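Written below as structure tokens is the structure these notes are about.
The complex is shown incomplete by one protein chain, all other protein chains being positioned as in the whole.
Naming follows writing order (A, B and C), and every chain is counted from residue 1.
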């Protein structure tokens, strides 16, 4: 129900843009007759499924991204009890498929989307429960902030889940989970559900009602084949769109970060900025991102380290893995500070400035984003403020 | 405002999927007490900005794409008069920027989007009018179904617009238009506005209020440099994300299609199927699509030729350039037939079956799509029915 | 039969390298007993098929390339009469396959190689003669400095040969030639025979004794499909290692060069340096070189233009297509000047400085090189002297 006010040329666009030359000639206001004919024209547009650009351009083509999604923090000590209550009340099984509870960005109108492209959820599996197998176009991963005892079975390969592990379920691979213990386990799921939904690219298929292999090996077959640094199995020379590695283990991530900080301490280049070690999880067949739509990284800040303030085109989600600190969302001047601790989740929409500052015990952060999408579409920009 | 009904596990998902094993154990219905605690849980989810997957999965992860966008046809003889009326009433200039009127897909809730990713509009420029220069992240092209007399100036290079020409304005290049004649001219614009809007990746900047070069050469400098088949200027060895060619001229497109049909007639492989010649517009620095988000092609069907019915993941827009024919949207059994003629625009959402049948004079079709996006994200699928 | 003198540590290496710190401690000369044992050791090396590095390093690993091949000029008015005499005396047919006479670089010990990687030959086909079909791993092209009347048939596609055309026969495609006229015709062949020979990668197969299609179309089917600027046949979306274009016609090359010089004259960037227009022949499926091992370009110098002196890693061959000028080989100080005219061929080995200066009528130059090989192996370097 657009009113005529909205249909005059979009002035916010003008105000917004500093480069606009002052003194652009403003057309004279319409006469009453012109006004009547304009209203008639807009009505006719509407009945023919047409909308003029000139009333929309300010919203559609802003001078810099104006995401509807807002920066927001979800607390682990809120999420976990709610997941536990769901564990008591809602069965896991065919139809609902997973006991996963999604972060719904307050700016996105009640959709279960952390950002326009990313889904983030806490998933909860009770003792001895099984989540049935299925597969879908959507790319998925799990990250484990605490606990153990569940195996996820990906195309028949059982993958142990433990604290600090990052686990992949790339698009169109069958997967189900089973809890081998008496204890429940919770973790986070990350997927590209919103992007796949928006672009109408979803395919979904049910698999076995129970997992196809209920064995509980320490390492998945994918790790046995692929997790030897710099070595590629000669039987696997075809590159794959997504990483063939089922689990990126905490021991490796932790060792890589420690090594970077030790190298820094010894005076060698290794970290991304002083006191800030970081790794990207990659597809060993290409050296690129683990999945076509999702980037995942792990960052470690030493005690007291403050990152430079960054803005990036594209959206991201952070989860504190260990330690405490402060996240400043919205820029150094107008930003909001959030104290964060273990398990807390922070959503950073596109182009929102953010900074992370570690408390005295340092801060370990897992993060994922849609940056591979933005890069592939040649829409990427990064701005790093020099706020030393 | 979700009701509890929506919050029982999504059953449409079950119905939808033929592979589901019958006899999946259905959990017993909740007791009144459980029902009360469930309602309480869902309320608490809501206040914490959380939404469960199990109530949404059927909608979010369908077994095959269920686009909200619908197949639709817009008629040139409806569009053009409305554009002419806008030409009389709405000035073109800074702020509104362009006199462009967008196809608003009836399924997309009043947004000016042809599909979730693509913008398609008729643009109209009166005699001697000037559309001011600006640049934006969004990738744009123009296709001219009739008329001439306008030059579009892209980063200072004046590009003549004439019937059958396909013209590029890749992301972040300044561009403005000016009409050198007394006569108005109309053409279609295609952009990735919806995708850029959805992913929050828009940057926009105003340029000169009038075009920076008002000369009217027959060929743009980009063509002088690049439009010699198989030859690359030695001064231009750096590959570019988008094509450096400003205009793909009708004479070349037409000649390429004629050649394919002559080769076919002489018994050589050249066409995509019998009676169906087609070319893709490409970036000569890579051989790939002209822009990172948009594919554009031109198809020619000889008299009476019927294409095989296709479904593709991703959405597309067709415009009839010449001739008449029938477009069948929605599959051979349940599909709807549309008679189409010169200038008519057809929108085909993701995974909707479509077939084109040429009348006795043959049919020339311009088309653009978001298929490069879908391919880069490894979400592409094509199904071609064998309906010979 | 190496003598002991050669087996003392290589001193030319030392002299050669300006960076060597003076005063490196020189080991004392060997005693007679040591000398005897050394000789015994070298003898034992020899009988066990071993050779020490320390006696060879100066030759094997020079501080910059020291090609055995030398810069050299062959004259068209020497080549053509010799080819004509061969035409009278040597039949063309199965076994010898082609009446081609190769440039044998005087530095390469009597091998028929223009450079270590490139073969260049004049080929001569008498009136109504036929060169039988065959195919081989070696990549081949022809360039026509004068004449017409021959068609080369490549995998069944007849390709007309005329002055200024550049024609491809990529590896493993059947090809034969036939002369449709009473007049003989001569052209140059370029191949990677020396590289393929050296790397032991040659496969060869005979085809039809006469050409499989003796028709004489003006354009080959490959041109009909591919020579429309910026347009790719939709039936040909698979990229190919070599260009699918059979002939790059003179009219396009000439037009591209003229356009660059006109743009330059109008003040726009287009040429590689003032007065020096140039195009590279490319594979339209990738924008890269026409064949995996050979780069080919065409250069035009306006009257009086002198190129800057260049050195490039990798070797190249130039042929004057039109005009006259001077080629300076070996650097501005010690170089040798050669007056060159139509048809003359110049070989430039790796890292030899060269400069071309056009006489008053300008100079048109065809050139080919092994630079794709050097680039793929990450061994490329270019040095351009600032000799304005």
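Assume a contact is a pair of C-beta atoms (placed from the backbone, for glycine too) under 8 Å apart; a residue touches a chain by one contact, two chains touch by 3 or more.
For clarity, every value in this text was computed on a predicted model and none was experimentally measured.
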Absent chain's touching partners (shown only) are A, C
Could you tell which one of A:37, A:75, A:163 or A:252 touches the chain left off the display? A:252
The listed residue (C:196, C:211 or C:259) that touches the chain absent from the view is C:196
For subunit C, which residues reach the chain that was dropped from this view? 2, 9-11, 13-14, 17, 19-21, 24-25, 27, 30, 34, 37-38, 41, 44-45, 48-57, 60-69, 72, 74, 78-79, 82, 85-86, 88-91, 93-106, 110-112, 116-117, 121, 136-138, 171, 193, 195-206, 209, 241-242, 292-293, 313-315, 349-351, 370, 373-374, 376-379, 381
By the contact definition given up top, give the residues of subunit A that touch the hidden chain. 221, 223-235, 237, 239, 243, 245, 248, 252-253, 255-256, 259-260, 262-263, 268-272, 278-287, 290, 297, 299
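Convention: only the chains that are shown with their structure count from here on.
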Are the chains arranged, by touching, as a line, ring, star, complete graph, or other? line
Distance from the CA centroid of subunit B to that of subunit C, rounded to the nearest Å? 45
Take the average of all CA coordinates in subunit A, do the same for subunit B, and state the distance between these two points in whole angstrom. 27
Using the touch definition from the top, which residues of subunit C touch two or more other chains? none
